[in-house]
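Worksheet: the structure to be examined is printed underneath.
What you see is the complex with one protein chain gone and the rest in place.
Entry: chain A
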Amino acid sequence: MRAPEGIGPAEGRAAAAARRRRLLDRAWTHGWLVLGVLVFALPIWITLVGSTHDAATIGRGEVPLLPGHHAIGNYATAWAEGGGRFRTTAAAVMLWNSALMALLIAAGKIAISLLSAYAVAFFSFPGRMAFFWMIFLTLMLPVEVRIIPTFQVMVDLALINTMAGLVVPLVASATATLLFRQFFLTIPDEYVEAAKMDGAGPLRFFRDVVVPLSVTNIAALFVILFIYGWNQYLWPLLVVNDSSLETIVVGLSKMIGTGDAQNEWNTIMATAVLAMLPPVAVVVLMQRWFVRGLTETEK
């Protein structure tokens, strides 16, 4: 490489070496990142490919690397009848159940947490801290550690095999309450004073000032909580055994049974794609809110 004018050959060589080093460094960076992206994408790609071939091709163990021609048939079957050998529940039904459950969980958690955070942040009343700690302590009691007694409560309240049973026990949220309380404390006292001066009561202040100010936080939380709701597994597995209430994540895992090779893997893979699509779309389309929600809820 020729040295630029006015620079001696030694400096020219040094500059060229530095440039080469930078180029190498950049190639190394891109190389590893591309590899990382590929490792992440490989299982998804193979699933997509699997959903476009016929069951026999996959059953013979000849999954190609490129899509086949059976996409429409496979997705139509999975959508209308269900995937796998037994086609227990149509994906359309399971998707509807999952969507309803996820939306209700996210909306319920946000509504309940807004209200309780408002009470804790804007009122002074006996037992305030006790209630606050009670809510906080739910962080330490995930479903997994109280399976049987919680199931007993569900039986006693006749909530087994109901949408309410899927949703209600999951709508308490310590993290959302903590987050909203934190945010409410940053609302200046002057706002409250002004509202009081104008004769606005606490409910009016909540509706006209607090909720509009919280819109950003609500959006960010909604993304996280929707994914949380959609991806529920143990709880629907316990509470629902009626196939008309099956959620798609649990339904999908029931389809594969013990992982037998002689199954309708093409329709199972189509169902898997359908199960992934809504939450992945939410993350990709609302990426900014998603990252914000994630980093804020975990503080």
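Just so it is clear, a residue touches a chain if its C-beta (ideal position, glycine included) is under 8 Å from a C-beta of that chain, and two chains touch if they have at least 3 such contacts; residues count from 1.
Here is the rule we go by: contacts and distances are computed from a predicted model.
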Between "ABC transporter membrane protein", "sn-glycerol-3-phosphate transport system permease protein UgpA", "Inducible mutagenesis protein A" or "Ubiquinone/menaquinone biosynthesis C-methylase UbiE", which matches the UniProt record of the unshown chain? "sn-glycerol-3-phosphate transport system permease protein UgpA"
Which residue, A:Arg13, A:His30 or A:Arg207, contacts the hidden chain when the whole complex is considered? A:His30
Just the residue numbers, please: which parts of chain A touch the chain that's not shown? 26, 29-30, 32-33, 36-37, 40-44, 46-47, 50, 58-59, 61, 63, 65, 111-113, 115-116, 118-125, 128, 131, 134-135, 137-142, 144-153, 157, 168-169, 171-173, 177, 185, 189, 192-193, 196, 201-203, 205, 227, 230-231, 233-234, 237-238, 249-250, 252-253, 256, 258-259, 261, 265, 268-269, 272, 275-276, 279-280, 282-284, 287, 290-291, 294-295, 298-299
